[in-house]
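See below for the structure under consideration.
Every protein chain but one is kept in place in this view of the complex.
Coming up: subunit A.
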Amino acid sequence: MTIFALGSGAAADSAPDASGLDRRMFMRGAGGLTFAVAIGLPALAAEARRVDLGPWVTLSTDGTITIRGPATEMGQGSRTSLPLIFAEEMDADWSKVRIVRAAPIDAVYGNPGFGGVMYTAGSSAVTGYYKALRQFGAQVRLVLLDNVARRWNVPASELTTEASTVVHAASGRRIGYGEIAAFAEMPAKAPEVRDADLKDPKTFRLIGKDVMRVELPTKVNGTADYAINVAFPGLLHGAVLRTPVPGDGPAAIDDSAAKAVRGFIRTVPLPYGVGVLADSTVAALAAKDALKVTWTRKAKGWGFDSEKGLEEFAAAARDPARPSKPWETAGGGAAALAACASVHEAEYRCDFAYHAQMEPLNAVASVAADGSACELWVGTQSQTMAVTAAATTLGIGPDKVTFHEHLLGGGFGRRGPRDMEFVVDAVLLSQAVKQPVKMVWSREDDIRNGRFHPLTAHHMKAGFDAAGQLVAWHHRKAADVVTEFQDPVRYQKAGQKDFIGMLGAELKTYGIPNRQVDQITMDSGMRTQALRGIGFGPNKWAVEVFIDELAILRGADPLAFRLDLLKGSPRAHAVVDKAGRMADWSRKREGRGLGVAYIDYSGTQIAGVVEVSVDRASGQIKLHDVWIALDCGVTVQPDNIVAQTEGCVVYGIGLALSERITMVDGEVQQSNFYDYLIPRMRDVPAIHVELIATPNHPTGVGQMATPVIAPAISNAVAALTGKRLRHMPMTPDRVLETMKA
């Protein structure tokens, strides 16, 4: 194999990539992007020649183009859309493209927009990889053009490409990419990609045109490869009873009843709980349920009561003497309130919420009898974090972990904690029994062991000047530090900033000159985690309801009030205006109310209007229509963006109206879908989505509409009834209480 590496910088270490290439060839360039070109010359028959054009793509003489997909797939579509971006610039015939999973190597496949880590989270896949994949694809195209130019003895500048074909217009000659693979040689130096070498977006054949997601056929015939389906001879089944409170462990274990369960094999004490092994999932779960364990009760979270806790959080947010960490300061900050002609205050609250991904957490691990190696089968939001978690648990190098990536039966943030505790469960059980183990959480385990969207309290102040302009803003939020629990590594790297909890509290687009956002860090000892919408969920709940209250206080129309504040942000202005037009905002509806909310979500501009009615006897809010206008820049897969947005709306409805986790003495009180209520089809209104395609760099869509829904509903209920709902979820009992007040 002859290797040509490009760029400068240190070579990565040398574990083999799944493609059979060697890691040493993947050089990290100064820009943090990886590029390498390599040519494989296997001793095979000519017709079977495959050319490895770097770590991303392999070209075969039959025309097959194999592109590696670096993102995991949980329904959001980036397993398809990332290779599609590469294929666009390579000018590949999509029907010839085969997508395979990339090996878990951050140095090669890490998301340039996410700290170089293979981490499918934060709706960051397309936005993070877009530029790099276009460049890599273009580079491969230039290598192919150069080969044909030499073959035909014509200047490369006279050659163009069509789908998987190089064309020389002057002579009418054409050659397919597969034919080029038969003779392709690599230049000593890979071509440099200038902006002019990238396609004019007007000529895109794939970006902006819908293709079927590659894994979709497996999702209508039962063959989709979730980790929970893994089965092979010798596989044992495991379950884990975990401490209700993080940081605790078993003090005494009585497994006599578990032993009586048919199929029980053995008990495995763990630092944080008790595992059981059995000959089937049913037996493992039954034996786990039969365990009697007393806990050491040393951890912080014992005694925590979420209702009382929220009162404490609210008092802390309200108390100006309570120390806080700054998140955003602009202009004169909160001090500007002192000079205001009028100042308004309000308080908002959010309960804990649960991800409820439909596939309960599970993992399969096979640890070598001597503990020196491990094989994993898992659906995870980070391939490399899963590998690292297993390696760290066993005290072995990550190169000793063989990783099998699976589809995720839902993620929503839950399959992305740094410690990958569900992977560790499987690894520890397999290590103990020296056999492969499939570890499955029951739905009850999944809720009981949940890592939740945090409990939050927000104290808001805003000031108007004498001319009636909104000029000062102060948002004090009291909550547990999510980032520290979920990802201590990134928390330290970020200088102990709780970006997972706080993002979305900053106001980049509203023209409010003096702003301050502070975080009061609480420590309930509970587990917290990013959940679809992340910090934007609670933060935009507070911001967008408060903006609405301010508009009403000023006697302004809430939509016009926002448009006025967004004068300096044309893309933001456009989505609010569009959502209003879609909803026919100014038309009054008998017995119905309209509410609006707007979010700048990491660059994606999104606005929503909801139409509601309220059953005043039961307190049930009914949704009739939801209109969403969204500008995420270039729309890589438009119909998929619409699908994601529809899904975001449904998820947002659940968080807004019915989903609530409570804790008593540190223990989660809910256990299954009868007391944790997620939306059913009958709860979902007509959803209308319109995309405003702009030529801007594409930004995320996987969760952007979720945080729009709850504030829009509160605002609609206020428009209809004059009563203000300030606690999420807006359950019927809370609605009734508010209506009475």
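The rule is simple: a contact is a pair of C-beta atoms (placed from the backbone, for glycine too) under 8 Å apart; a residue touches a chain by one contact, two chains touch by 3 or more; residues count from 1.
Here is the rule we go by: contacts and distances are computed from a predicted model.
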Listed names "Transglutaminase-like superfamily protein", "Acetolactate synthase", "(2Fe-2S)-binding protein" or "ABC transporter permease", matching UniProt entry of the absent chain: "(2Fe-2S)-binding protein"
Which residue of A:159, A:316, A:350 or A:648 touches the chain not shown here: A:648
Residue in contact with the excluded chain [from A:186, A:356 or A:550]: A:356
Full-complex contact with the absent chain, from A:201, A:217 or A:722: A:217
Of A:83, A:309 or A:409, the residue in touch with the unshown chain: A:409
Selected from A:312, A:328, A:639 or A:667 as touching the chain missing from the view: A:639
Residues of subunit A (touch criterion as defined above) contacting the omitted chain: 74-76, 210, 212-213, 215-224, 226, 228-229, 231, 262, 280-282, 356-360, 407-412, 440, 442-443, 639-640, 643-644, 646-651, 672-674, 678-682, 684, 686-687
